[in-house]
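Every protein chain except one is present and positioned as in the full complex.
Presenting chain A:
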Amino acid sequence: MLFITLITLIICKALLSERLTLNFSYRITSIILLLTAILNYNTLLNFDIVTGIGIYNGLFHITYITQIIEIFLLITGSIILISWPFKNELITEISLSSSSHLPNTNQPEQSSFSQGKEGKVIVNDKVEKKYPLLYSISLENYFNQSLIEGSKAKELLYNHGNHNNLNIKYSLLSSGRLEQNNHNFINYGMNYSIIVLFCTLGASLLISCSDLISMYLSIELQSFSLYVLSTLYKNSELSTSAGLKYFLLGGLSSCLILFGAGLIYAYTGLTNFESIYSFLSIYSIEINNNLLQIIYPFLSEEYSSSIFLGFIFIFVGFLFKIAAAPFHNWSPDVYDETPTIVTIWLTLIPKISILILLLELHIHIDLINQLSLFGQLKIFSFNIDTITKNLLLISSLFSLIIGSVVGLAQNRIKRLLAYSTISHIGYILLALGIYTEQSIDSFIFYIIQYIITNLNIFLIIIALSYIINKSINNDKTYFKDIRYISEFKGLFYSNPLISLSFSICLFSIAGIPPLIGFFSKQFVLYSAIQSGYNFIAIVAIFVSVISASYYLKIIKTFFIDFDSKELNNNLLQNSSTSTSLSTNVTSSLPASAYIGVSSSNEGILNNSHSFLISTLTLSILFFIFKPSLILNITQLLSLSLFYI
C-alpha cells in the first residue's frame, strides 16, 4: 500500500517536471494525496492488520493507528493545497496589470531578480530607442540567456519579433518581464508542490517506520523538505532567515536523534526496533543475575545506561522537533517569519507524524517495562519507562505554562498561534505521558481535533490575507501575509461570517464547552484525574484560563469599530488621489484594510476554499451532536494498542 503510494508520488513528480500550468499541478497534487488516502483506507478494509504488518524487510511497520493517521495527514495535505491556487492567479493578474501600465517601475524588480543580467538589460534600454529591430533581437538573446522556460514568451517573441512597432516592444518587454516574474512564482509553485509531496511522503514514512535507519532517513526527508519550504519566497529576507533558523536548529535536533540512534546501535548492534526491544527485555531480566554479568561483561549498568541515554537523546530530539517547551524557542520566530501558507505545514504535518512515532516508541518501552516487571522489580537504579514518562510529563508541564503565559505578550498573530500550539503540545504530551487506554484515546482525539481546528484557523488567516491585503499591495509581486493582530480590527463589520467562524475556532481552541476543543481538553483532563495526576490537571486548567485571555484578545479586535471620523478622512483621501492609498497603507493600515474589504468583490475567495472553511467550522460547532463519529475511531485505535 505504501508502495503504491510511493509509485503514485513518483509518477506525480515526473509529471510535474514537465511544465504544466500551475493550478493544474496543484490540483493534481491534491488529488493524488486524496487518492493515496483512499488507498490507505482500502488497506484498512481489505487486510487484516492485527498486530501490524512489517513491510520492506521490516523497515516499516503498519498498524491501524499509523494507517488512520496517515489518512488524516493526506487529507489535510490535499486540503491545504486547495487553498493555494487562487493566490497565483491573482498574482499573475496583478503583476500583469502593474507591468503593463507602469513598465518603468518594473525595472528595479527585474534588476533585483537577475543581477547578473542587469548590465545587459540597461544596454537594451539604451538601444531600444534608436534601433528597434536590433533591440528585438537583443531581447531575444536576453530571453535565451535568462533561460526562461516559459515557451509562451518565446513564441510570442518569434511571432511578433519582426514588427518594429515600439508599442509592441513595450508590451513584449513587459510581457517578458511578466513572464519572468511569473516564472519566478511558477518556480516557487512547482517547488512548492514537489516539496510538499516530499514532506508528506516523509511524514507518512515516519509514522510507520520501525527501524533506526528508516526513522532517521524519513525524519530527514520530512525536515529537509520543510526547511526548503520555509525559504519558499527567495526574495523575502524574513522567510530566508526563518528558513536558516529552522534549518540550524532542526539540524541540531537531527544530530541529537542521530547520536541517540548511534548510541543504541553501538551498544546493541541492532537497528530494528523490534529486535532492540526484545534484546532489552531479555537483558533486563537477566541483568540481575550476577553470574550472568560475569559471563557477559556487556550486561553492566554502564552499558545499559548508555542505551537508555540513547533513547533519551532520541526523545529529546523529537521533542525539539515538535517544539515542546524547554526546546521551543525556535518555533515562534520560524512561524512568524515564514509565509502563512508554509506555516500550516510547519504546524501540522511534522508534529503529528512525530507525535505518533513517539506514541509507538512509548508503547514499546512500556512493554519492556512490563516484561522486566515479570522478571524482577527494580532492575537498574533508574527505570527507562519512568524516565521517558517523566521526560514527557515535565516537558508537557513546561509547554503548558510557557505556551500560555508567554503567549500573553504577543501582538503578532502567527507568533501567538505558535505559543498556542506549544500549549496544545503540552496537552498532547500530557495525554501521552499518562499512558492509559483512556489517555491514548484522548491523545488521538486531541490530535484529530488539533488538525481540524488549526487547519481551519490557518485557512481563515490565508483567506483574510487575500481579502484584507487585496487593495494594499497592488504594487507588490506577492501578497503580504497578515502579521499583526491589529490588522483584524473591525473585521466583523466588514466580513461578519468569516470573523464569526474565526471566533468560533478560537473559542474552540480556548476550550469553551459546546465546541470540539472543549471535549478534547476534557478527555485529557479526565484521563489525568483518573490516573491520579491531579497537580498537572490543575495546572492545565489554570493555564487554559490564561490562554483563553489571549484568544479573547484576538476575538475582541474583530469587534473594535473604527471612529467614523477617521474612516471618512481616509475615504476622502483615497478617492482624491490614488497615490494617497499607498501612503495610507503605512499610516493607517486597518482603516484602509477596511476600505479594501468593503470595496472588494465577493468572489475574492475561490469556492473550494470558502467551502472548506465553512465545513470545518460547522464540524467544530456541531461536534456535540454526533460525537460518536470521531470518538469511535479513537476508542478503537486506543483499544487496538492494548488488547491485540
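Just so we're on the same page, contacts are C-beta pairs under 8 Å (C-beta built on N, C-alpha and C of every residue); 3 or more make two chains touch, one makes a residue touch a chain; residues count from 1.
The rule is simple: contacts and distances are computed from a predicted model.
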What is the missing chain called in its UniProt entry, if the choices are "DNA polymerase epsilon subunit 3", "NADH-ubiquinone oxidoreductase chain 4", "AP-3 complex subunit beta" or "Protein fuzzy-like protein"? "NADH-ubiquinone oxidoreductase chain 4"
Residue among A:N42, A:S306, A:N390 or A:Q522 touching the omitted chain: A:Q522
From the list A:C255, A:A409 or A:V545, pick the residue that touches the absent chain. A:V545
Among A:S254, A:T340 or A:S503, which residue is in contact with the omitted chain in the full complex? A:S503
Against the hidden chain, chain A presents residues 492, 496, 503, 507, 512-514, 518, 522, 525-526, 529-530, 537-538, 541-542, 544-545, 548-549, 552, 555-556, 559-560, 624-628, 631
